[in-house]
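After the structure tokens below, expect a handful of questions from me.
The complex appears here without one of its protein chains, the remainder shown in place.
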Amino acid sequence: MNTSFAKEPDLGVEIAGIKMKNPVMTASGTFGFGELYTDFFPLDQLGAVVVKGVTREARAGNPPPRLVETPSGLLNAIGLENPGVDKVIAEYLPPLAGCGAPVIVNIAGNTAEDYCYVAEKLSECPVVSGLEINISCPNVKAGGLAFGSRADLASDVVRQIRAATALPLIVKLSPNVTDIVEIALAVEEAGADALTLVNTLLGMAIDIKKRKPRLANITGGLSGPAMKPVALRMVWQVSQQVKIPVIGLGGIVTAADALEFIMAGASAVAIGTGQFINPCCCVEVAEGLNAYCLTHGIKRISDLIGVAWKE
Amino acid sequence: MNTSFAKEPDLGVEIAGIKMKNPVMTASGTFGFGELYTDFFPLDQLGAVVVKGVTREARAGNPPPRLVETPSGLLNAIGLENPGVDKVIAEYLPPLAGCGAPVIVNIAGNTAEDYCYVAEKLSECPVVSGLEINISCPNVKAGGLAFGSRADLASDVVRQIRAATALPLIVKLSPNVTDIVEIALAVEEAGADALTLVNTLLGMAIDIKKRKPRLANITGGLSGPAMKPVALRMVWQVSQQVKIPVIGLGGIVTAADALEFIMAGASAVAIGTGQFINPCCCVEVAEGLNAYCLTHGIKRISDLIGVAWKE
Amino acid sequence: MKYHIPRAPVRAQIKTREAYLLTFEAPEIAQEAKPGQFVHIKTAKGSDPLLRRPLSICRALPAEGLVVVWYQAVGRGTALMTELMAWDEVDVVGPLGRGFDTEIAGEKVYLIGGGVGLAPLIFLGQKLAGANEITLFGGAKNAGLLETAQDLSALPAFWATEDGSLGHRGLVTELLKQSLEKEKPARFYSCGPHGMLAEVARLARAQNIPLQVSLESAMACGVGACLGCSCDKGSGREGYLKVCKDGPVFWDTEVNL
Partner (left out) sequence: MKYHIPRAPVRAQIKTREAYLLTFEAPEIAQEAKPGQFVHIKTAKGSDPLLRRPLSICRALPAEGLVVVWYQAVGRGTALMTELMAWDEVDVVGPLGRGFDTEIAGEKVYLIGGGVGLAPLIFLGQKLAGANEITLFGGAKNAGLLETAQDLSALPAFWATEDGSLGHRGLVTELLKQSLEKEKPARFYSCGPHGMLAEVARLARAQNIPLQVSLESAMACGVGACLGCSCDKGSGREGYLKVCKDGPVFWDTEVNL
């Protein structure tokens, strides 16, 4: 929280008990383990660092091609490439100690047991401030149906993780559902401390020369400005129904985008694809929020949360 | 069907028994009743003309603002403004007689009875070649839940319309669902002759100056290139599961976009927002398809349908 | 007739104070354009910004096949347009919309414009000038835009600026009110910010002077197809008008000012 000048706006927010100096976080899978953008800005400029999705076992990820550019968007099918939780704990998280921002680890799995295993392991790491649960993964016991696609599956996995860890639990929802509010309420009830909205939209692209899908994985997740209207609508819908805070993301590139999410009800925002376009995106958005508050006489950024439906 | 030169490719396709000289149709709600783009090209250049959504009663539509531009996309909340089925039949459809392209009327309603009423009325119009059923509308008897959001609601309304008319029935699905294949199979089983995939993605935008939603209606439908990856994925998924033909749309602007949809499994394509960007879009896409077939030695465009998963 | 000219050659782009004057070659549009009609311009090569931007035709030179628009760079689309230079090409659709009613002769008429709202009035003034006695009332924040209007139009004019840098210090409607104390014109034509139009409409109604206004709205298709540019009919009448097709020029009695 900024206390240096009486007139400087207070950008601080608190999510799931995690205190952040500003509401700008990184999006999982787009910032590695925090080591890659340090030439562009120090991590202590961030509200929080959310690291790449971590699974029980190491994963090599999908074969290439893994990326396709689409109009104002990006399709990715990385396939959760990560070194596995043990190596993450041993090698990737320790450098983050003392980085000046809370560290949130995104976790993924194909069974509730896998999630719980990873959550328990990470609970023993003092550097970890919270867990973000990616429930867009296929549930092998439910025939590959994504955990996040049905309220019962989502609620079940969250309940089990809740029992396995005392860390703050942030549940990241999939936008590929008929009724996001239903899923949000189910995971809130199952013990989530906060929600992240949203993961990527399922999409694809075809190479008309090869007459085949462009991604080796066939489908991929759409991120970036193209998806912003959908993500924003979901934040708007969910934040009015749940009591826990919502982290908004999907296509944020500018401070104006971030303000849209905050006014729609997000207590914080995250930036993924935006970092690829501008490697200083997160800090520039945080500075932009500060400038907006100064110009508009907003004392606390938290006063703006949900104003579009509160006022 | 083109029979002028032996070597000219055959762009003809047949959808729900409706013969089209090429696979390029207009998208409902973006082409009025066919009267607005005649300075740019004659209607007989089109595979089919799909007209604005028609309801039982006349509707004034939503208050302005109704449009917001988003990155590579367009949010609209028109609110089904239309003169009502009686006036449409009396004044808007007659000029389309002899236009040289099959006329498909898109219909909408808030109860199954409304849909059936409109379908019955239109069945008496010789100018109408088929009906496209927009099931993205809220079902007032199901608490405003969209017909297209649940397989049972969708199947029920289609079954009733099927009983009310002998016209070819094309059902237009909403992309805002967890499992588009489930809905597609349900409406196929209920008697649909073809499917249109997809309607707009539900989205919104906020005016950070006013701190309010930009659209008077709060949410709107996202169309245009931004949504193309999502629409294409749904065409890919559905066309492999159903036996009836699929009309693909969502973000088509070029012949290459149209080819992606056709290779993903669409038997025809429709263009909406693309017409706003280029008032000659439909014919240029049709010409582009012709050129592609010529260059690549494709004799019949229909040979390309679904090649991305068939080969 | 409407035309799509995907590669209209740019002949000149001049940065004036506060705005830009873009001249491009579009013989069909130059030939058929009526004052009050607009062109719809694609500003980006890619799909962001996606939509065309509507700009009033400020001058049409049928003999040379040239069209001139006068615009301010207010956002991303118009900012991209400022990069156009002679030899570039611009993607234009037009002429679109219903223009001003020009079936008037031998009358005293007032043209009242605010800011770049003067653009269609310059074209209109040219058209009406021979057969009518015209007075132009131009208002703006400062002298910048008005100096360009002076260059573009030779009509007798009154000018008002908010900062007093040209003509009357204050609102153009104050000048209008003064004039109305002396004479009663047969018709008003107006284009500009909403507040100005409302005040012009109030003055017109008070004296029963017929008024035509040119309105703005966000647009997608520009031809009446998307039903997106609707505006209220006013006077509690149900339903909406389409700015792009029913307008952009309306009689003040048709709309809500």
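Order of writing sets the chain letters: A, B and C. Residues in each chain are counted from 1.
Going forward, a residue touches a chain if its C-beta (ideal position, glycine included) is under 8 Å from a C-beta of that chain, and two chains touch if they have at least 3 such contacts.
Note that this is a predicted model, so its numbers are computed, not measured.
Engineer: Which of the chains on display does the removed chain touch in the whole complex?
Structural biologist: It touches the following shown chains in the full complex: A, B, C.
Engineer: For the full complex, which residue in A:17, A:42, A:61 or A:94 touches the chain that was left out?
Structural biologist: A:61
Engineer: Among A:47, A:224 or A:306, which one touches the chain that has been omitted from the display?
Structural biologist: A:224
Engineer: Looking at A:72, A:176 or A:199, which makes contact with the chain not pictured?
Structural biologist: Reading the full complex, the residue touching the unseen chain is A:72.
Engineer: Pick out the residues on subunit A that sit against the missing chain.
Structural biologist: Residues touching the hidden chain, for subunit A, are 29-32, 36-37, 39-40, 52, 60-61, 63-74, 76, 78, 81, 224-226, 253, 273, 275-280.
Engineer: List every residue of subunit B that touches the chain not included in the displayed model.
Structural biologist: Counting only subunit B, the missing chain is touched by 71-72, 225.
Engineer: Given the full complex, what residues of subunit C touch the hidden partner chain?
Structural biologist: Here the touching residues of subunit C are 44-49, 76, 79-80.
By definition in this document, only the chains that are shown with their structure count from here on.
Engineer: Report the chain ID whose CA centroid sits closest to the centroid of the full protein CA set.
Structural biologist: Nearest to the common C-alpha centre lies chain B.
Engineer: Find the geometric centre of each of subunit B and subunit C from their Cα atoms only, then give the gap between the two centres in Å, rounded to an integer.
Structural biologist: Chain centres of subunit B and subunit C, defined by C-alpha means, are spaced 36 Å apart.
Engineer: Could you tell me which residues belong to subunit B and also touch two or more other chains?
Structural biologist: Counting only residues that touch two or more other chains, subunit B contributes 68, 70-73, 224-226.
Engineer: Among all residues of subunit C, which ones touch two or more of the remaining chains?
Structural biologist: Residue numbers touching two or more other chains: 46-48.
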